[in-house]
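One chain of protein is taken out of this complex; the other chains stay put.
Labels run A, B and C following the written order; every chain starts at residue 1.
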Amino acid sequence: MDLFAQTLVNGLLQSGLYALVASGLALAVGVVGIVNFAHGEYLMIGAFLAWAGSALLGVDPLLSLPVIAVAVYGVGALTYRVSIRHVLLAPELNQMLLTFGLGILLQNLALMLLGGNTRTVSTPYQASSLQLGELSVGGPKALAFGLAAALLGALYFTLYRTTLGRQMRAVAQNRRGAQLIGIDVDRVYLIAFSVSCALAAVAGVLVSVLLFASPTVGLVFALKAFAIIVMAGLGNLTGVLWASALLGVSEALVQTYVPGGGGWSDAVFFLMIFGTLVLRSYRGAR
Amino acid sequence: MKTLLMTGVLLALSGAGAVKVGVLLPLSGGGSVSGQAAKNGYQLALDEINRAGGVLGKPLELEFADDGSAPAKAVPEFVKLVTVEKVDFMAGGVSSATSIAISGPAKQYGTFMAWIGAAAVPVEDAFADHPYFFHYHPWSYYNFEAILGYFKYLKTYKKAKNIAIAYEDGPFGSAGIDATVDAFRKAGFNVVLTEKFKTGSGNFGPLVSKAKAAKPDILYWVGYDTDALPLATEIRQQNLQLGLLYGTPPSWPVGFEKNKLADNVAGLSLWLSSSPNKDSRTFVAAYRKKYGTVTDEYFAPLAYVNLKTLAAAINAAGTTDKAKVAAEMAKTNVSTPFGQLTFSPSLKTKYQGFKAGNWLHFQYLGDARVPVFPIKFAQKPMVYGK
Amino acid sequence: MSARNVEGGTPVRAAPRRELTLGAALPLLAFLALAALFPFLPLGSRAEFLLQIAFFTLVAGIMALSWDILARSGQVSLAHAAFYGLGAYGYALLLKAGLPWALAMPVAALLAGGASLILGAVTMRLSGMYFAIATLAFTEVVRTIIQNLPESVAGGATGLLVPALLGGNSRAQYALAWGLLAFTVLVSLAVRLTRLHFAFAAIRQGEETARVLGVSIVRFKLLAFFISSSLAALAGVLYAGKTFFINPLETFSLANSIAPLTTSIFGGLYTTLGPVLGAGVLRVAEELLHNSVKNGYLVVYGLVLMLSILWLPRGLMGLRRNKKHGGDL
Partner (left out) sequence: MTAATTTGGALSPTPQGVEVLRAEGLSKRFGGLKAVQDVSFTHHQGEILAVIGPNGAGKTTLLNLLSGVYRPSAGRLHLGGRDVTDLPMEARCHAGLGRAFQIVRPFPEMTVHENVTVGALFGKPGQRLPKARERAWALLERTGLAAHADKAAHELTLLQDKRLEVARAVATQPSVLLLDEVMAGLRPGEAQEAVALVRGVRDSGVSVLFIEHIMPVVRDLADRVVVMDQGQVLAQGTYREVTADPRVVSAYLGTEEGLHA
């Protein structure tokens, strides 16, 4: 029974990481309607900045987090200006190719400048954990979970309770209509896309504390984040949280209770996504 | 002016007949850390060889090519080195998949290959009947032999009996895992857990929870550098009591030694920069002089040794004739940063360089990797947690 | 007929415009002819090396063109690596079972095509991003299954050794790859010039409208999947026979699904020439970059992809001045 409870905790903790990465992507896809294949690369930038701050300047990653978020917001804004805004009306496939090219560019730029090595940061709280009887709750992962929930909550609040949010939703629903009622669509897109990049970087900071920084760190998580927001339903922020939790817990259950389950966890992850999509498509029809 | 012209002509003439060695390495893609380290080693060796008069009286030439860590890229690059650049010898090779992919053209052209990496058994199969294949890196079964030796020592002196195995589900971790488990059992160990994980996922929670229930003395993990910190973190968080956490990643994270979680983590390497071996100290000094830093990637000295021994064999043969050079190579008997190098048959190939005895086991102790086994190389006593 | 001609005096031509003109087919024929002659060109010492590059370019061409055939029916798939891999694995396992290679190749293609029908049937109602992620998920599941099968069955995570194609003769291998690309081009043209074109294009441009006009989407979507995946499997066979070794991580990698997509967009979607030309140009560009910008050539490559989308949204095919609708091959 202890193992079962611990398994649930393990799953939930892992899901926090997934939700954190997915939150920014949900914004980019939901509002801007851009399938940003380079999302993981902004995470990578965040992770490397956190590493650099820690290894070179001795600043704790959590302290540098706000600065990194702002810096990557700037990178995102630049990306939007020079590339994304020019393909907003292009076919979805063209957008995919553009962001894919961007991903290749950023990843290999990092590889060229920093090499392929895995880098880690050292913090005093890295291995901290909360002991509840026999249960152990990893500190940084719990923090990631809390942060994901807070960010998704803040996003939800922004979208539904603020002027900017109302504009975002208007733009997301009907670009031309929004333009007609005087919304600066370009500005809304710029903000949404840049915030999405900043959120990726925030996830990256946490990833650098929890795991590592390397040019390819974004890839695994971005792929899973995509699957999660699609499973949640595009633009559904609360859905992101439950989809992450569901996937994280089922992964953990498979890893714990299926012999050789570590090898099957990915299959289960994607099988659930696949099943959800297909089931929903059949339920929705007629 | 005239002399300048003359010198130019002479240089050009001498260049025309220079010995050319093609070096195929993963300079980009997944294996690039090892590939770049090897490249540095080759260039260091090249400097020394040419400073000492080159090969056959002329400066040696290296022709680097990037296999991109992908078989589909490796094949054309290999063919280019052999047919366009017309290299006399081939060196390099890190990844197993790319090495297998080029085994076809290598046999077709009868290319002389002085190969540093590619430890997987299918590579041995692919090159079994190649007459000019010199393999420096130990095959994976030699790696395991070394590990088993260490664990047996732990069993005798530390009463380590229960082993938990965590291995990544890719080709690196999964290769021959069943044989590994059998061998541990045969040696009298209890294998209390055998569990796969997904490298880079950072998802070790369930694995460690299970290990906790299995109460192992040694947790043996086969994964990559990306897994080192997340695994160590999870073990600490869930308070899993171990005698030893032992891993065999191809490389370790940069700066891992400074992390408190790295303390007492043990691992396997062919070489450590801190090795007291005389050749190793010479290499480290030369490397520091050329690059200004010290490397911990053993592919750097391995490449260095690779080119030095190849050049020596060519010089000894006095020709670039493959058969004669091979005959000289086979006689190689030199001291290296890894210990003595000679070539002898492995299970399937004729010329195998380093074997089980060249591996050493280290532990992260006080911000550095310190050799702890075999005992004769130990610089500090190992720390065993139970 | 009571509806009168609004344009009155406009002369009305007697017959509909012909779809296939020699002018449109010419670049395609020229490309194939050049590819056929390639091994006989006087390339001097570089010949062998260029032949290797050309071989993998042909494989990339088959992948891109076969992906495009599926995309023409509105199905933007990220499962192409799955069928490439199934082709490679099917071929290797059939050889192991004792089939001669000439039989193993088509059988592997048909098996992969059969597997695609399963995927096609369940993803029938999905579109856009949902379809893309579902097909991506399918690929991951297939990879994981092959990876976790016992090693004695499919080599597990380590992989399988594959006997050399055509005894390792690189010219014969090239000829085979050329033949398979030519076959793919023929299939693509057949799709373009028959009722399939109308069915695929109608489904892509308006699925519900197409159904109302009597287009059986189930049949045509599955047919697109079957054709496309069988061809991708042939590319996988070529890869396996050329590199002697396949493992799940390499053969089922996301890159193998993305490359045909980017190549087709770069060359020009929904055409026969575009994806083939795209494969040629991109591979050559990649090789040139690889040799000139040694470190970080992929940085430049990524930049090239981005710029091409910003400046050439219709791909290389958009460069042709006379882009009559429906006239592109």
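Keep this in mind: contacts are C-beta pairs under 8 Å (C-beta built on N, C-alpha and C of every residue); 3 or more make two chains touch, one makes a residue touch a chain.
All values reported here derive from a predicted model rather than from experimental measurement.
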List the displayed chains that the omitted chain touches in the full complex. C
Please pick, from C:Ala201, C:Leu298 or C:Met317, the residue that touches the omitted chain in the full complex. C:Ala201
With the missing chain put back, one of C:Val215, C:Leu231, C:Leu282 or C:Met306 would touch it. Which one? C:Val215
Tell me where the left-out chain touches subunit C, residue by residue. 1-7, 10-13, 15-17, 194-195, 198-199, 201-202, 205-206, 208-217, 270, 324-326
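Rule of thumb we're sticking to: only the chains that are shown with their structure count from here on.
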Return the chain whose centre of C-alpha atoms lies at maximal distance from the corresponding centre of subunit A. B
Roughly how many whole angstrom separate the Cα centroids of subunit A and subunit C? 32
Chain centres from averaged Cα atoms put subunit A and subunit B apart, in whole Å, by 36
Quick check: what residues of subunit A touch more than one other chain, meaning two or more? 108, 111, 260, 263, 266
Among the residues of subunit B, pick out those that touch two or more other chains and give their numbers. 28, 169
Within the complex, subunit C is touched by subunit B residues 27-28, 66, 68, 70-72, 75-76, 79-80, 82-84, 86, 97, 100-101, 103-105, 107-108, 120, 122, 125-126, 169-171, 173-176, 178
Residue numbers of subunit A touching subunit B in their complex, please. 3, 6-7, 9-11, 13-14, 17, 55, 108, 111, 115-122, 126-129, 131, 136, 138-140, 207, 210-212, 214, 216-217, 220, 251-252, 255-256, 260-263, 265-266
Sort out for me which residues of subunit C touch subunit A in the complex. 71, 76, 122-126, 128-130, 133-134, 136-138, 140-141, 144-145, 147-148, 254, 258, 261-262, 265-266, 269, 295-296, 298-299, 301-306, 308-310, 313
